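One protein chain is absent from this view; the other protein chains keep their places.
Letters A and B mark the chains as written, and numbering starts fresh at 1 in each.
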Amino acid sequence: MKEIVVISGKGGTGKTSITASLAYLGGKDLIIADCDVDAADMHLLMAPDFGQSEDFYSGEIAYIDQDACIKCGKCQDVCRFDAIPIINTQYVVDPLGCEGCGYCARVCPTDAISNSQPKVGEVYVSDIRTGSTMVHARLSIGADNSGKLVAKVKNEAKTLAEKENKIAVLVDGSPGVGCPVVSSLSGASFTVLVTEPTVSGLHDLRRVYELVKKFGIKAGCIINKADLNKSVSEEIKSFLKEEEIILLSEIPYNVKFTDAMTNGKTIVEYDKELGNIISESWNKIIRAVWNTGDPK
Amino acid sequence: MKIAIASGKGGTGKTTLSTNLASFMAESRECVLSDLDVEEPNSGLFIKAELIHEEDKFKMIPEWEKSKCELCGNCQAVCNFNAVLKMGKMIMVFPELCHGCYACSELCPTDSLPMKQKKMGELKSYKSGNLNFIESKLIIGEEQAVPLIKQTIDYVDENFGEDVIKIFDSPPGTSCPVIEATRDADFVILVTEPTPFGLHDLKLAVETVKQMGKPFGVVINRHGIGNNGVELYCIEDNIDIIARIPNDRLIAETYSRGELLYPTIPSVKEAVKSISTYIENIEGWAK
Partner (left out) sequence: MKIVFTAKGTDMNAAMDPRFGRTEYFVIFDEDLKSVESFDNRAIEGEAHGAGPKTAQKLGELGAEVLITGNGPGGNAATVLKTMGTEVYVGAGDMTVTEAYEAYKAGSLKKA
């Protein structure tokens, strides 16, 4: 099953807006996975029906049973995260501070501490307005954004894609360069790097590409707001050439890009000129992924 | 006074605001700006200052000493993060996975996993006039932001007095690192853009700061695009809109070159001036 993963390194480059347009172009042939789980936004453009939902559990939080507690303080002694303060003469675990290491439970002489796996989010499977299906998620406030939720979203999308004989999974990847991105990229057939010609954009593009290179994934790049700064655009293009990354397109700075999103539409539905540029990118992506141009 | 600059969504202008605000305030008083986006610190691209100090930052991780080890495997059993594995006749430790809880080390019957310092990041301190700039960055492969964020905040506490205004550029999102970055703040400024994505993520950010019991206000960046959803939401929820920075291609171009905005763009100067006054009012009120 082919996986096309859209990432950006830096936030605000237009990654999600572009992914939504590609989702629209791919229509029924794709399953969409919104792996940008810490503040997910794809659903604002896809009109999902939240048809199925599943609770997501991860990590561990300690809990002290006050009836069994003899207030010896051993738990507080061993906690390296200052997560067991004394509140109103009781030893109480601070859920925001608890790292879930389980050490306190192991040393409690009366077994008063138990660990539970808290619910940290929800995974949804929705029908979306492109006629296809999207797997997406919501991560709770303060949760540990590991690769686990991302992996779960991607997996469900893949399983669905295989079951329904789709041609690929299109992934709105996580921003940054940490675990969630690694998880977004794992198993990818092709990655689309969305960047902007700013010093920050280029800086983060280089960092995220290091990851892509490590996994040996074929890559293409879309330079958004390309005419904002000619000289940085040229620097980016040199970098792409050096690393043999396909230049998929350059999208001019145009307020219509954001207007589309404000109107709840993907760019390809909203503006012809911008839409054509993105369609061209999609054609190039198809050629690069399937080496022929006809995925079927 | 500690001000954290945060947002739910990435790319709304946190770094733009924090660098311009700190530089502006430094024209009249001592100020320290810290970039807590330790995975991808960016504000340094906009600050021209002299490097005056750097230090390695460490976390404690267990290191296997085989001489007394009986290969009982207790270390693997007590590690909740899969950071310690018993592989045949050796114990392997994965430093990036280790959360530094000390359980394996302290519960080892033969003291074969003493905790040792391991470098996980670098802190650099810069100065230009009244502006102090602290940038911390994780070394490649190190994924845990929280310990470095905490140590950076500790460094600022130790090196700068009460009267110095402390601005923290926090990472985007609402997960662990953001909580750590804003934990000690006296006030949080949430930067947003007036679009559906901006509004959606602003609400998540508001939920987060409310849960932490932090007073906060909003700065709307790229004012003029999108719709008035954010404004209406702020009115409904009684949230102060501290300033609005207009959407302007000139701003984007200046930013793209890595330049500060307020020296040449009046609307940005107005905005940071308002924010600066707002902060000083809170400071005065707090005293």
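The criterion applied here is as follows: a residue touches a chain if its C-beta (ideal position, glycine included) is under 8 Å from a C-beta of that chain, and two chains touch if they have at least 3 such contacts.
All values derive from a computational prediction rather than experimental measurement.
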| item | value |
| --- | --- |
| Residue among A:92, A:182 or A:247 that touches the chain left out of view | A:182 |
| Hidden partner chain, touching residue among A:152, A:166 or A:225 | A:152 |
| Option touching the unshown chain, where B:4, B:25, B:83 or B:120 are the choices | B:83 |
| Which of B:96, B:122, B:231 or B:270 contacts the chain that the document leaves out | B:96 |
| Where the missing chain touches chain A, by residue | 58-59, 144, 146-148, 151-152, 155, 179, 182, 186-189, 214-217 |
| Touching residues (missing chain, whole complex) on chain B | 81-83, 85, 87-88, 90, 92, 94, 96-97, 141 |
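We adopt the following convention: only the chains that are shown with their structure count from here on.
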| item | value |
| --- | --- |
| Inter-chain centre distance, chain A versus chain B - centres from mean C-alpha coordinates, in Å | 20 |
| Contacting residues of chain B [partner chain A, same complex] | 8-12, 15, 39-40, 42, 45, 78, 80-81, 99-103, 106-107, 140, 143, 145, 172-176, 179, 195-197, 200-201, 204, 207-208, 211-212, 222, 225-227, 247, 249, 252-253, 255-258 |
| Residue ranges of chain A in contact with chain B within the complex | 9-13, 16, 38-39, 41, 44, 60, 78, 80-81, 96, 99-103, 106, 139, 141-145, 175-179, 196-201, 203-204, 207, 210, 225, 228-229, 232, 253, 255, 258-259, 261-262, 264 |
